[in-house]
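With one protein chain removed, the remaining protein chains of the complex are shown where they sit.
Moving on, here comes chain A:
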Amino acid sequence: MLEVQHLSCGYGQRTVLQDVSLQLHSGELMCLLGPNGVGKTTLFKTLLGLLPARSGNILLEGKATRHWSRKEFAQRVGYVPQAHTPPFPFQVQDVVAMGRVAHLGVFSAPKTPDLLIAEQALETLGITHLAKASYTEISGGERQLVLIARALAQQPKLLVMDEPTSNLDYGNQLKVMAHVRQIAEEQNIGILLTTHYPNHALLYGTQVLALDRNLGYRLGSPADVITEDYLQHTYQVAVEIHEISRRDGHATRLCIPGY
């Protein structure tokens, strides 16, 4: 569904990423991993069309997105930014309904069907009770869920999430990641997200794109890409990866700090 061919991206004179190729299908969850400053955000902005690509192609459903209007693009790709506080205290249901903008004209406001879709998005994330709350007064974890609901209201084929678990407490991190996986599986949406935690990629990812410091990258299944060697090399810390068995008998790989 999303196909990136030999993409190079960067700001101004500086090339940050070179010759990236990847494919993401519906229902897949790709984790984008890499140390600070290697260009995760740049790649995101380029994929979203917020930065022009240096070279290469971005194809959605087989068509190059370069000349798409913002509206056409947003009807297919939802973006979940990091949770933030806007200057004005909008109601949560209004914030979620803003996801419908790509399906409306510039002079029109969301109507009943749009509001129903927004309501459904709130329900999917289990935050219907927040509908009337003020977006500035809910917790950071709730705000992140609201932003995901807003992206769902866009009814996209692909979701791009910028560190959905940053600044969240432990419980909220697990909740958000569980919702993310559920969305990929149940709604058959392709998801691309950045994270700083290799364990998130090991636990939830179907693919991992790991950027390293020298314009290079590795792409593959979490088990193949996230190795002790890779982590030591990229982050310059000692890490051990262990396979453990869960209570239900399934095996899982986890990484822990080494000595």
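Rule of thumb we're sticking to: contacts are C-beta pairs under 8 Å (C-beta built on N, C-alpha and C of every residue); 3 or more make two chains touch, one makes a residue touch a chain; residues count from 1.
As a convention for this text, contacts and distances are computed from a predicted model.
Name the absent chain by its UniProt protein name; which of "Formylmethanofuran dehydrogenase subunit C", "Tryptophan synthase beta chain", "assimilatory sulfite reductase (NADPH)" or "Iron complex transport system permease protein" is it?
"Iron complex transport system permease protein"
Who touches the missing chain here, A:136, A:182, A:221 or A:252?
A:136
For the chain that's not shown, point to the residue among A:4, A:20 or A:48 touching it.
A:48
Among A:108, A:188 or A:221, single out the residue that touches the unshown chain.
Of all options in A:108, A:188 or A:221, contact with the hidden chain holds for A:108.
Can you tell me which of A:21, A:55, A:69 or A:221 touches the chain that was removed from the display?
Going through A:21, A:55, A:69 or A:221 one by one, A:69 is the residue touching the chain not shown.
Take the complete complex as the reference. Which residues in chain A touch the chain that isn't displayed?
11-12, 45, 48-50, 69-71, 73-75, 77-79, 81, 85-91, 94, 98-99, 101-102, 104, 106-110, 136, 150, 154
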